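What follows is a single structure, and I will ask about it in a moment.
Heads up, one of the protein chains got dropped from this complex, but the rest are sitting where they should.
Presenting subunit A:
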Amino acid sequence: MADSVGRQVDSINHATEEDEKKQEIIRAKGEGKELTKEEKQRLRKEKKQHKKNKKDDRGPPEKEKEKASVPAPSKPATQSPAHKAAPVPVNASASESPVAAEKPAKSKAELRADRRARQDSERASKPGKKEVGQQSTSSKPKATPSELQPVKRLPEHVQVDDPAALKKLAKKLERQQVPLRSDYGYKVSLFSHLHQYSRKNPPTQQISIPVTAIHPSIVRLGLQYSQGIIAGSNARSVALLHAFKQVIQDYSTPPNEELSRDLVNKLSPYISFLSQCRPLSASMGNAIKYIKKEISNIPNQCKEEEAKRRLQECIDSYINEKIILASQAISKYAIEKISDGDVILVYGCSSLVNHILCEAFEKQRKFRVIVVDSRPRLEGREALRRLVKKGIRCTYVLISALSYILPEVSKVFLGAHALLANGYVMSRVGTSQIALVAKAYNVPVLVCCETYKFCERVQTDSFVSNELDDPDDLIVTRNGKTHLENWQTVKSLGLLNLVYDVTPPDFVDLVITDLGMIPCTSVPVVLRVKNVDQ
C-alpha cells in the first residue's frame, strides 16, 4: 500500500503481506489479473513519486487521505483506473526520472526500499509524531482488510459488453504482443457479457512465425486448451505447471535485471495468451498465484541456476502435494463411504472420482457404477472407458434418463471445478441438475474436491460468470438431417453451450477434501486457514 509513514520495518513487512494478501484476494477472482497488479503498482509508484516531488514532509493525516484515495482506483468501476492512469502518468512523467517510466512494474523489494528510505528520513525529521503515527497505523491494518474487501476488480472475461474494458484489454494485449481473439456467432442476450469463441479459429493462427514474445511450449499449451485436447481442471493445471517449468528452464536473466522481478514480467504475456485461448480456471489461477509468489520470494543474491532449480522443485512439490497426494488422501476418505453392494452414480469425467472408484475397486469393494453423460461434450464416455478397463461393472445413460435410473442409485459422487466461498459448487454444466434430482429421490450427494481448487469468489447463479463454448457443438446430424445447420442465417435463433454451472449447497451432503470431510458451508473456513498459513 502506498502509505507507510511511521511504520516500523516489521509493520512494513506486514504491509507487504497485506499487500500480497490483497493481491491474492484480487487474483483469486479469476483471470486477467496482470493488468490489475501492474496497473496498481504503476499507479502507486507514480503517485508516490508525484507526491515525493511535491513535498517531502507531509503529515500522517494527509498520508491517510492519500491511502484512502489509492483504493479508489481499484474499486469495481473499471473506468476509474483508466482515467486515473491517463492523468497520473502525464503528471508523473513530467516529474519522474526516465528510469521509473521504463519500469512499469516495480517489485515489492524496490517499493519496500523506497518506503524504508522515506520513512527513515521522515522519522529523523519528526520524532514526536512517531507515536501517533504508530497508533494510527496499527489501527490501519485492521482497517485495511475491511477496506480491501469491497475493492475487488472485475475480471476482464465477464466484461465483454463493456467497450471501455475491451479497448483496455486490446491495448494491453497489443503491448504484450498477444493476439486478440474475436467472438463468434450470435450470443444469447443473457450472456452478452461473456466471450464466445469458435474452436475453428484458435488464437495460435494469428501469431506470426517465428514467435518471439511467447514461448513455444506456451503456444502449444494454448492450442491444446482451445481445442479441448486438454480438459479437466487437474489436467489443465498440471499441464500449465509443466509448461512453466519448461519456460523457467529456458529462461535466462537479461543483464541488469533481477530474476525475481523479470521472470514475473515474462510470465504476464503468457498468461494473457492462455486466457485468450481459454479462460483460466480457478485451479490454474491458484497455481499461477503460487508460482508468482515463489518467484518473487527468490532472494536477490541467489545464482540463476540455483534459483531455477529451486523454482522447479517448488513446482514439483506443488503438483505432488496439492494434486497427487491430495487425491490419495481424498480416496482414503471416500473409500470409507463406499460399501459393498453400492450403486454409485457419477457424472461426466472427473479424474478425481475415477481415481477414487479405481482405488475402491482395487480394495475389493463390490459396487457398480452408473455413468451419466450429456451432450455435446460426451465426456462420460472417457470415464466409461477408464472404468471398464479396470473391470468395474458400468451402466451408461444420458442425463435425460436420470429420473429413470435414479431409483436404483445409492450414492452420487461428483467432481468439482471450484468451490466458491459461499458454499456453492462450480462444476460441469448438468451437475446441479443431478444434485437436484438426487435430492428429490433422497440419494446422498458427495462432492470430491482438492483444497487447491477453493476460490474466494462468490456466485449465486450460473449467469454472471461462466464460459460459453463453441455453439456449433450443438449441431447434430440424425437420419441424414441437420436441422440447425444454418443457424447463423436464422435471425432469431441462438445456441447456448454453457460449460459450467453452480450447485447450491443445500443439494450437497458432503464435500470430501484432502483436509477431511466437510460440509459445503465450511469452505470459507478452509480458505481462511489456508491464507493464514501462507
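The working rule: a residue touches a chain if its C-beta (ideal position, glycine included) is under 8 Å from a C-beta of that chain, and two chains touch if they have at least 3 such contacts; residues count from 1.
Please note the rule applied: contacts and distances are computed from a predicted model.
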Discussion item. Just to verify: the chain that's not displayed, which of "PAR6B protein", "Dihydropyrimidinase like 3", "Translation initiation factor eIF2B subunit beta" or "Geranylgeranyl transferase type-2 subunit alpha" does UniProt list as its protein name?
Written reply: "Translation initiation factor eIF2B subunit beta"
Worksheet item: Which residue, A:221, A:314, A:399 or A:449, contacts the hidden chain when the whole complex is considered?
Response: A:399
Response to the item:
Out of A:332, A:366, A:483 or A:528, only one touches the absent chain, namely A:483
Item to complete: Check each of A:437, A:455 or A:523 against the chain that is not shown and name the one that touches it.
Response: A:437
Practice prompt. Tell me which residue among A:174, A:362 or A:461 touches the hidden chain in the full complex.
Written response: A:461
Worksheet item: Which parts of subunit A are in contact with the chain that was left out?
Response: 188, 190, 374-376, 381, 384-385, 388, 394-405, 428-430, 432-433, 436-437, 440, 461-463, 474, 476, 478, 483-484, 490-498, 501
